[in-house]
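With one protein chain removed, the remaining protein chains of the complex are shown where they sit.
Now for chain A:
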Amino acid sequence: MANVTITDVVKNYGSLEVLHGVSASVADGEFVVLVGPSGCGKSTLLRMIAGLESISDGEIEIGDRVVNDLEPKERDIAMVFQSYALYPHMTVRANMAFSLKLARRSKEEIDQMVNRAAEILDLSALLDRYPRQLSGGQRQRVAMGRAIVRNPAVFLFDEPLSNLDAKLRVQMRGEIKALHQRLGATMIYVTHDQMEAMTMGDRIVVMRAGVIEQMGTPLEIYDTPANSFVASFIGSPSMNLIDGIVQNRDGASVLETPDGTTWPLPANARVTAGAAVQLGIRPEHIHLDPAGLVAEPVIIEPTGADTHVQMRVGQQVLTGVFRDRPDIALGDTFHVRPDTSRAHLFDKASGQRL
């Protein structure tokens, strides 16, 4: 068990800098998810923690050791790859035992450790099979088994569920979380799927273009996104962002969009008239209200439990999520009221939360 401390870490490939001085810390036993769009540097950061990529500048500590110059095997970590990276010519048992054999453990010890890991992951019946004889979910579990047997201080996961179908992904999500609770180990998990990040992480680190945009618990990030990028990246469907200029009307601040519609602003908004801002409203905070703004449906997507509706309000296209089956049909109009008490405001130029 160990905490992980990342201090001002930089990664260059020649003259190209892909990580621009990243700092973060992961507490002992914590489950931290690195999330961000493709190319944001999250996998690079994970691979630097693993020792598969060199560290151009800065420091990574695992436990109380600086690991910058240590080989992967000396870092007391285990990693689960997106492709699982199981050795195709070895049985499940041999795959799981490989690291123990290299560590020159005794035969009895190896058997005992492999059997224990197989039991935890329900793999006991598959130990003599080859990876090609396993389903995707089983391979995934073997990859985790290979990590568990070594009893590492830190588990690293690099998009481990991307190759699974939707149903299996949800199931494995639960299994990884259960594993975390059972082992109590430090885990760092990379994904581009914000849903995985929200449901699995004790804390989420949102990254973009080589910098950390925000760190916090899933609900902190959801409820108070630090900027408009985090606001639109976390949450599905994405938050609605409405561009406009702050105006003073009858002593209250309102947002006026270029098409002339006005939107009420949160009462506590710290804005001055004339400022260019973005108003952020989550789809579930748009309510049906006969006294509200006129909306014209563009796309209606029933999911069963909810209905996602893309609608045009003035010149803005917004997405709303309504419980059950609202009485909305293409070609009609209906009325909505954004819940501005729960809206977010961002500076238009910097994107920062106001």
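Throughout what follows, a contact is a pair of C-beta atoms (placed from the backbone, for glycine too) under 8 Å apart; a residue touches a chain by one contact, two chains touch by 3 or more; residues count from 1.
We adopt the following convention: contacts and distances are computed from a predicted model.
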_Please identify the absent chain by the protein name in its UniProt record; candidates are "YeeE/YedE family protein", "Fe-S cluster assembly protein SufB", "1,2-phenylacetyl-CoA epoxidase subunit PaaA" or "ABC transporter permease"._
"ABC transporter permease"
*Which of these, A:L19, A:L86 or A:V190, touches the one chain of the complex that we don't see?*
A:L86
_From A:T5, A:N68 or A:N163, residue that would touch the chain that is not displayed_ = A:N163
_Suppose we count only contacts with the excluded chain; which residues of chain A make the list?_
50-52, 71-73, 77-79, 81-89, 98-99, 102-103, 130-134, 139, 142-143, 146, 150, 163
